[in-house]
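Encoded as structure tokens, the structure appears first; notes follow it.
With one protein chain held back, the other chains of the complex are shown just where they sit.
Naming follows writing order (A and B), and every chain is counted from residue 1.
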Amino acid sequence: MTADSHALATTGEHTPLAGLAHDTRGGISNVVLGMLLFITSEVMFFAGLFAAYFNTRASNHPWPPDEFAHILNPFSIILVATIILISSSFTCQLAVWAIRRSDRTGFLRNIAITFVLGVVFLLLQAYDYSLLFEEGMTLGSGPFGTTYFTLTGFHGAHVFGGVIMLGVVLYRGMSGQFSSRHHDAVEAASLYWHFVDVVWILLFSILYFL
Amino acid sequence: MATHALSPAAQAYSRGTLYDWLTTTDHKKIGIMYVINSFIFFLVGGVLALVVRTELAQPGLQYLTNEHVYNEMFTMHATLMIFVFVIPMLAGLGNYAVPLMIGAPDMAFPRINALSLWMLPLGGLLLISSFFTGGSAAAGWTSYPPLSAEGPLNSPGAGQDLWIVALVLIGTSSILGGINFLVTIFKMRAPGMTLFRMPIMVWTILVTSVLVVMATPVITSALVMLFIDRNYGGHFFDPFQGGSAVLYQNIFWFYSHPAVYVMVLPAMGVVSEVLPVFSRKPLFGYKAFIFATAGIGALGFSVWAHHMFTTGAVFLPFFSLLTFLIAVPTGVKMFNWVFTLFRGQLTFSTPLVFALGFLTMFLIGGINGAFSASVPVDFALHDTYWVVAHLHYVLFGGSVFGIFAGIYYWFPKWTGRMLNEGLGHLQFWLMFIGFNLTFFPMHMLGIQGMPRRIADYASDAGWNDWNLAATIGGFLIASSMLPFIWNVFISLRNGKVAGDDPWEGNTLEWATTSPPPPYNFDHLPEIRSERPLFDARHGHAGHAGH
Partner (left out) sequence: MSSTPRKRPAPDALVAGIVVVILIALVAAVFLSGAGSTLYPPDAVTSEAREIRGLYDIVFAFAVAIFLVVEALIVWSVLRYRRRPTDVELPVQTHGNNLVEVIWTVVPTAIVLFLFVISWNTLNNVDAVSNEPDVRVHAIAGQFAWQFEYLDESGNKVATQLAPAYDAETGVGGMAVPVGRSIQVTLDSPDVIHAFYVPRFLFKRDVVPGQTNRFEFTVDEDEAGQVFRGQCAELCGTGHRQMLFNVIALSPADYETWLAALVERSNATPAPLPSGPVLNVTAKNIAFDTTAVEVPADAPFGIAFSNDDPPGILHDVDIRDAGGTVVANQDTIDGGTSANYSYGPLAAAQYTFFCSIHANMTGTLTAK
């Protein structure tokens, strides 16, 4: 058996790929590739929802309907939430860079901050929802209510999944399971977190500005 | 060909306690369980079809006096066959074969592989449970709103909701499987196995997995939106509240059209493995075949609205043109297969016989589909029994025959035993004759005006004889399952020992024991073409000839 081509590289290599568990043939790690494919599937899920949104919006005038026009004010709590989520992507990337250069302290700190920012985003979103419910806007409030809550709701669910992912990464990081050479889960979680952020930027722009 | 002597002996590798099987992450055991689960639901779906055919054998409602029950029968027949039989069965064949064919020790994510597997019996049980909780979904497997939404004459009750939840679960299983296949194929090929030396089965699973990962989430979104409409007062598809019934159809078919390629491409992969082995020639036009497969995958995303030609809401010329164009790569593949046989040396073992059944029947399915690509002709044929004929010629005449070719081909590898040839041929002929007797008359029923999904028909419409013929054919198909099940039973206990390579195969799975050890390979032959085992067996003779 030609054994050598299957050996994991254990000697240090100072390339952008350093730290990703890989065999000497190089390339993207299985876990990261798997996560990218998973993100692709999630993008397609949101594509279906967005298609429904655009189709619904094109057939209903005025949009937004008069009774809800004011809720689409971007300069509200939603803007705060957006800034928080975007910041959390920065801290997440800082964490990835940190672990790549073996800075465990920096990695843990930044992951923890990202985690907290993620939770804050969810709380702000929940608060925003409570304001809308008070105004009488629900999933059943015509096509506008249905599309708004479905899109933001599924985004929020994905943020929640991401927060759990970050929590697991934080826990594993605190138990010392990551090093500069072996931290696939961190790379994967950060890719997912960036995806969740990009979807929000798109959502926010489309719902509130377009 | 040397038979590997491993310890413990090969047979032992397919045994194991119940606990082993329930907790395994070995792709081989998982693949076998995929096949078993799928086959069970094939039988259940088949029984539902027999109920439908029994009612339609003669005009007049004889057995299902409540048409709602009839609607449940054909809805669940199609749903089970598509989502819990064909798609997972092919995923199961792939699960077993792909890592072996690329020289890998397992799939990239073995635990996720197990998760994907176990979501399937769960999803299937959820679907069946709806029969016991007030009735299953009854709006067709396509489940168009408003009929599938709330309303006294529509789909009140839990059945439709259970259907939605089960499909989301099964879809998730499918997506995870697709991701697993893609990472495995891209990252875990043995040295020397470049992409253009992979077996066609692996290529078809690759393209299928791209379709699964990109299209399945879209139907998840449609199902989720339908669920919101049904249960949370949503208005996505309610035309009287600002929604659109046609919107659902667009999103639904955006998945469901690529889904038909998910259901047929791996079966084409099986045929592309079987024909070369039993003709003793390479697959004609291997590279063109790969490009044709990729082309079908890509084009498959652009034709969804050909299921909606009669809605009056579709840009007809675009979808008609692209639908016609898909016939070109499909034809390329058909010719490639035929010219693999041509000037070969054919041995009519059961796998080849089923592969030939695929060729002859899928051809008819492809041809009668071309009628529907022509929009004005589709105005006559849509929603009639012509479409039922078409879909069964491609999915049964194509996929099911391909699936059985794969089962007969790989059963020796899975179990170390050969299936009995005589019983295999008996199954084939019963199935082939029954299949044609059932579905060919449906062409006539369709063009004579018999719509789909009707529990009964007028006795003076001229449809009686063909319906009776179709029912007889259906029972003939059912009878073909008896020799098959008997064959599996006796072969497991007493079948001829297979050895590593009973068929003189071309691909790597035959370079190890039957069944393989948990780690698959003790050593791998040199990989310098798409037929590494053939090369090892024949040296440079394999490169003679153009």
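The rule we apply is simple: a contact is a pair of C-beta atoms (placed from the backbone, for glycine too) under 8 Å apart; a residue touches a chain by one contact, two chains touch by 3 or more.
Keep in mind the model is a prediction, meaning the values are calculated, not measured.
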Partners of the unshown chain among those that are drawn: B
Selected residue (touches chain absent from view) among B:126, B:294 or B:447: B:447
Residue, one of B:316, B:468 or B:481, that touches the chain absent here: B:316
Absent-chain contact - pick from B:104, B:455, B:488 or B:536: B:455
Of B:261, B:286, B:409 or B:484, the one touching the omitted chain in the full complex: B:286
Residue numbers in chain B that touch the chain omitted from display: 66-68, 71, 139-140, 144-147, 151-154, 239-240, 243-246, 279-282, 284-288, 310-313, 316-317, 320-321, 324-325, 327-328, 331-332, 334-335, 338-339, 341-348, 353, 356, 359-360, 363-364, 367-368, 370-371, 373-377, 379-380, 382-384, 425, 429, 432-433, 443-444, 447-449, 451-458, 461-462, 465-466, 501-504, 538, 541-546
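By our rule, only the chains that are shown with their structure count from here on.
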Computed distance of Cα centres, chain B from chain A, in Å: 35
Residues of chain A touching chain B in the complex: 1-2, 5, 27-28, 30, 33-34, 37-38, 40-42, 44-49, 51-52, 55-56, 59-60, 138-140, 142-143, 145-147, 150, 154
Residues of chain B touching chain A in the complex: 108-109, 175, 178-180, 182-183, 186-188, 191, 213-222, 224-225, 228-229, 232-236, 241-244, 247, 250-251, 254, 521-524
